[in-house]
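Dropping the structure in here first, questions after.
Every protein chain of the complex appears in place save one, which is left out.
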Amino acid sequence: MKTRISILGATGYGGGELLRRLLFHPAVTISHATSRQHADTPVAKVHRNLHGWTDLPFSNPSTDELLQSSDIIFGALPHGASATTLAPFIAAGKTVIDLSGDFRLRCADAYHTWYRQPHPHPNLLSRATYGLPELNANALAQADLIASPGCFATAINLALLPAAQRGLLQDTPQVVAMTGSSGSGASPSAGTHHPERAQTLRPYKVLAHQHTPEILQCAQDAGSPLAGLAFTPVSAPLVRGILAVVTATLTRPLDDSELVGTYRQAYTPFPHVLVLNDREPEVGPIAGTCSVELRPRLHNPTTLHVLCAIDNLVKGGAGQAVQAMNLRLGLPLQTGLQQPAPWP
Amino acid sequence: MKTRISILGATGYGGGELLRRLLFHPAVTISHATSRQHADTPVAKVHRNLHGWTDLPFSNPSTDELLQSSDIIFGALPHGASATTLAPFIAAGKTVIDLSGDFRLRCADAYHTWYRQPHPHPNLLSRATYGLPELNANALAQADLIASPGCFATAINLALLPAAQRGLLQDTPQVVAMTGSSGSGASPSAGTHHPERAQTLRPYKVLAHQHTPEILQCAQDAGSPLAGLAFTPVSAPLVRGILAVVTATLTRPLDDSELVGTYRQAYTPFPHVLVLNDREPEVGPIAGTCSVELRPRLHNPTTLHVLCAIDNLVKGGAGQAVQAMNLRLGLPLQTGLQQPAPWP
Amino acid sequence: MKTRISILGATGYGGGELLRRLLFHPAVTISHATSRQHADTPVAKVHRNLHGWTDLPFSNPSTDELLQSSDIIFGALPHGASATTLAPFIAAGKTVIDLSGDFRLRCADAYHTWYRQPHPHPNLLSRATYGLPELNANALAQADLIASPGCFATAINLALLPAAQRGLLQDTPQVVAMTGSSGSGASPSAGTHHPERAQTLRPYKVLAHQHTPEILQCAQDAGSPLAGLAFTPVSAPLVRGILAVVTATLTRPLDDSELVGTYRQAYTPFPHVLVLNDREPEVGPIAGTCSVELRPRLHNPTTLHVLCAIDNLVKGGAGQAVQAMNLRLGLPLQTGLQQPAPWP
Partner (left out) sequence: MKTRISILGATGYGGGELLRRLLFHPAVTISHATSRQHADTPVAKVHRNLHGWTDLPFSNPSTDELLQSSDIIFGALPHGASATTLAPFIAAGKTVIDLSGDFRLRCADAYHTWYRQPHPHPNLLSRATYGLPELNANALAQADLIASPGCFATAINLALLPAAQRGLLQDTPQVVAMTGSSGSGASPSAGTHHPERAQTLRPYKVLAHQHTPEILQCAQDAGSPLAGLAFTPVSAPLVRGILAVVTATLTRPLDDSELVGTYRQAYTPFPHVLVLNDREPEVGPIAGTCSVELRPRLHNPTTLHVLCAIDNLVKGGAGQAVQAMNLRLGLPLQTGLQQPAPWP
């Protein structure tokens, strides 16, 4: 018997990536891909890359219908709306995997500060497991509420995690991370208007991006409480991919071999994380996949410098949510994700 | 004394290009750059390339104020709204240069058919001069209502003009023309959403583009009535530029030297039109300018094949409107337009 | 027992796409991916999208080694070199699938004219089957020498095929087709230099592209001998994809329903060919796959207009070669090709 899944809010880019993966996943079957606006039209009308691959339509089922037809609920809804929509499924004991930011922070006050709205269900926050497999593989195998990490947060967390796990980090790491336009979602806006996006580099939310607190929480969970994070996001003129440049002060001097050994060892169970030492990470070759390209180095014995490249919609979004589902179902992490992407 | 000009609807890309040229034009001074939404804010807040170059604000003057302060009115408004807004200035005898499609067609029925709305002032249509300098240089010197050509129409007209002027064209020419995203204007839309525009080629308005009738009218005015035009526009993933590939049946056989001679001779008075014979036209090097790259050839003695490249916003828009103004003012055609663009 | 395949010249983009597909193909195993220059280095050093997915190295085996270890030979070599290198494998009775242009034309004189060199093995030309599954599905099931079609030729052939099969085509169709930069191969050149390619549209080989004769041959094989083909290729600033705009004169008047019915029926056995009627074909959503988006329409009762979009490296290259292999092995056409691509 295949596990029955439904995707709430399936018209966005996150929903599209979930569909691309889950329609062909060997262990699941899709009960519903919901959309109020597009109910009864084929998903392939919106996600045109699925034309010819599926006849599945969007639907607009009631909560009861969803409860009866679904074992796992994926939320691909905007912040705020997500927690409200998902609450009944959490209450009913379904496995819920949320791609929004609503369940990533354990602290309701931090949510209020960074998302500029009070959390609609603060009592649920303590029940969530942060869906970063490289941090929480064991916990995810049992989790009923999984908060899939943000795209920038994924890249930055993976850059810091092995050092954080050894208690090597302190102070306020600095990050500059560039992102492709698909990170802004499927709705046209000034920031994604092709004439203005195609030939520019533009910082935004400078030192104020809402992924900041989940990165701090992840470092603390791993073993390195931090004072802060100075994060500069930059809009770049590509479609897919994030490249993060991370600098951090170490708690003690390291040499190259200890550093590389630390990273290699931490990611040995996760072969989709490629720890490079003879070339630089870049986003092109890993776009479309859950692969991670990562290179740690020392600027000096107490200054860590890490480059990390991911696909923002896959490892930084829907693909990572599928990884979390796989762990929850007791499947190998990369089930249904085992295709390298076209390149160039 | 400088000629006083005003630009109605100055927040779009057409308005921005007019400002870039007219702020530095030796013979004119700008009285008003109008915008209801942005009145009293600096134009450089919207047209950020003008930051540091001008303190001019947008304004929202009454018609009377505009009449008193302006010798020439540029209309950079949407179709339909343009004719309505410009009518009082035409009535008052001002020189009006309209960048919209509202005054390009002499036939109100054709306007109704192609623009899907009745013309608001059909009685004004006969007073307009089509603002293609290479066709109407003499008439433009006297014109009080100038209809600046459409972007695609400019490229296709220039590809056909020398042959049309000799009565060489007949039947239904075929055109495929690709355009950059700036042709869609400054408002974000699905067709200009960067994630979807940046790596695709997408035809639109196939055999149904509203520039079709003005191209037929131009060919007829030049001396070659045509049966029709089969025009396929294609959205391409660049910002600026149109490349038109035009094929037409000739009324009699030509040889290469007569063909090239015809084109060279027709464009001798217009040195911004580069008739190439040893490389193909391309849009990159002429982006940002009124230059035209054009190459006529014969596929066989009675089949003409012309490639033509322009910048859609400059020669295909605001720059050509400035050329028309220059002719109206008795100035050299390229006054204020004499800078090659950066390349690459 | 899996079929043993080798890829000769595996470092280019064609070789990379073959590896991406064949490494994960359920019915084959790769014996050799050859490269003189990169022998003994991992293929993932060159095809970085394969990093983490395979340890396969390039190798430089002798012809004897290849003969002993391979059931099927893929040639991904330059024109001219390909026929010379593949001749011994053809002589030995191996199944050979050539991605170059060397075996596409049955006429050695035409090869000499269009490829500007005499054919090194003209006697082999009559043994080749043109590897377009939609034309030659039955013949490919028996073929020992398969000439995989050119990228432009694939798009244009598929646009014309249903009409050609009914004897509906005549005269000289006109084609404008735009291509992404990956069609120029993996070696940097002036035409693919990013600063100059990224914001331009540039025609090349106008009315002189070497895919012309294979398109004429395909139309004739299908049932419609043509007088010629007027083909204008255009370099566009995207990476993957071809969009062809094809116009042809019909031998008799058609109406819309007969036209659409003809195309639908012809492609019923080939569900990867999407015959659209409510939107235009575009390359973005099918990039990375063997899918084809196609829309036939009538400009007038005797003028056919077809838009066709493919991925130049997949359906127009390595993916189509895998389709041909599948037919040769008696497998379903899309075996190993069953994943929609990421989009956007």
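Order of writing sets the chain letters: A, B and C. Residues in each chain are counted from 1.
Keep this in mind: a contact is a pair of C-beta atoms (placed from the backbone, for glycine too) under 8 Å apart; a residue touches a chain by one contact, two chains touch by 3 or more.
Computed from a predicted model, the values in this text were never measured in an experiment.
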Option touching the unshown chain, where A:90, A:168 or A:236 are the choices: A:236
Touching the absent chain when the full complex is considered, from A:17, A:102 or A:196: A:196
Candidate in contact with the missing chain, chosen from C:189, C:220 or C:338: C:189
Full-complex contact with the absent chain, from A:65, A:144 or A:282: A:282
From B:169, B:239 or B:298, residue that would touch the chain that is not displayed: B:239
Positions on chain C where the hidden chain makes contact: 13, 180-182, 184, 186-190, 192-195, 197-199, 237-239
Residues in chain A touching the chain absent from view: 172, 174, 176, 178, 195-196, 198-204, 206-207, 230, 232, 234, 236-241, 243, 245, 247, 280-285, 287, 297, 299, 303, 305, 307, 309, 344
Chain not shown, touching residues in chain B: 13, 16-17, 20, 24, 47-53, 182, 199, 239-240, 271-272, 274, 282, 284-289, 291, 293, 311, 313-314, 338-344
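The rule we apply is simple: only the chains that are shown with their structure count from here on.
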Chain C against chain B, contact positions shared by both copies (same if over half, else different): same
Distance-to-centre winner among chains (Cα means, whole assembly as reference): C
Chain centre separation (chain A, chain B; CA means) in Å: 46
Inter-centroid spacing, chain C versus chain A (mean Cα positions, whole Å): 37
Inter-chain centre distance, chain B versus chain C - centres from mean C-alpha coordinates, in Å: 40
Per-residue overlap in chain B, given as positions that touch at least 2 other chains: 195, 198-199, 237-239
